[in-house]
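With one protein chain removed, the remaining protein chains of the complex are shown where they sit.
The first chain written gets the first letter, and so on, giving A, B and C; residue counts start at 1 in each chain.
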Amino acid sequence: MNDLTARVRAFAEERDWQQFHKPKNLVMALAGEVGELVAEFQWLTPEQAGAVMDDAEAGARVRAEIGDVMIYLTRLADVLDIDLEEAALAKLTEVAVRYPAEKVRGSAAKR
Amino acid sequence: MNDLTARVRAFAEERDWQQFHKPKNLVMALAGEVGELVAEFQWLTPEQAGAVMDDAEAGARVRAEIGDVMIYLTRLADVLDIDLEEAALAKLTEVAVRYPAEKVRGSAAKR
Amino acid sequence: MNDLTARVRAFAEERDWQQFHKPKNLVMALAGEVGELVAEFQWLTPEQAGAVMDDAEAGARVRAEIGDVMIYLTRLADVLDIDLEEAALAKLTEVAVRYPAEKVRGSAAKR
Partner (left out) sequence: MNDLTARVRAFAEERDWQQFHKPKNLVMALAGEVGELVAEFQWLTPEQAGAVMDDAEAGARVRAEIGDVMIYLTRLADVLDIDLEEAALAKLTEVAVRYPAEKVRGSAAKR
């Protein structure tokens, strides 16, 4: 178990929040936080979005929202006993087969 | 930069996908993947959701969706030059002040 | 064009917000509002969620969030020149073929 997983778990246990941290609830909490992150970007042009971290206030909000998303994703994975990094690497390997570099270069089309 | 960040970045560069991997687009891709994860849980009772990893097929789908969410979250953080773990720990520290354990124990109320 | 569509359009035009109300942005705004709606329900048990409208404060928040979701969905459909009710009825007809009542009764399995 990595450090972040342990810290988030301790945070929940100290508050007796295991009763709320059930998979269905955590998936919803994750979706709610992603919604807040999306809202930070919704009215920005692609150019403004690309420079968002140069703005101290907006950059701090984006960083905080990404932190929130990571906290709930970490907690959800912990509760489901999934290793987040392993799950991502396994999926990346699978996607690499479906999207061979030489066939999809420069294209965003779904396969 | 950790290993997963490097792997996801290489995956994108080998496919010349940096042109698509702009913050606004990646935030949307993240939201889309979270939507797929939510869909895995939508009709489950809390009990069924709690046992989802015991079902080989549903468990594999959940793991794959969590992998997808982590991939896009990692990529988004990389493009914005945010350290995911640091952002999560910083936010956790901030939330710990707003929700002192002795005051919020056992309560899910917002503060 | 129905009344709500006209009212939302006028609201945007009076504020010169057509420049922001582009499809990609509106889809994100919709996702952001749905995230807020999800957050209202995330820590509730199914029983509490079923009685949420009996609580004056929580009920008012849920109603307001559903109003927000409907506003952005209406605006998005208007900008894309889609009739919301027609699109829903067309999809319902299509889904009825894929999920014949006699075959799927009482089952939430995907087809």
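Remarks
Please note the rule applied: contacts are C-beta pairs under 8 Å (C-beta built on N, C-alpha and C of every residue); 3 or more make two chains touch, one makes a residue touch a chain.
Every value quoted in this text rests on a predicted model; they were computed, and no experiment measured them.
Although one chain is not displayed, subunit A still touches it through residues 24, 27-28, 31, 43, 45-46, 108. Residues of subunit C in contact with the chain left out of this view: 3-4, 7-8, 11, 14-17, 19-20, 22-24, 27-28, 30-31, 34-35, 37-38, 40-41, 44, 46, 49-50, 52-53, 62-64, 66-71, 73-74, 76-77, 80-82, 84-85, 87-92, 94-96, 99, 101, 104-106, 108. Hidden from this view is one chain, which touches subunit B at 20, 25, 28-29, 31-36, 38-39, 41-43.
Following the convention adopted for this analysis, only the chains that are shown with their structure count from here on.
As a whole-number value, the distance joining the C-alpha centres of subunit A and subunit B reads 2 Å. Distance between chain centres (mean CA atoms), subunit A to subunit C: 24 Å. Within subunit C, the positions touching two or more other chains are listed as 28, 31, 43.
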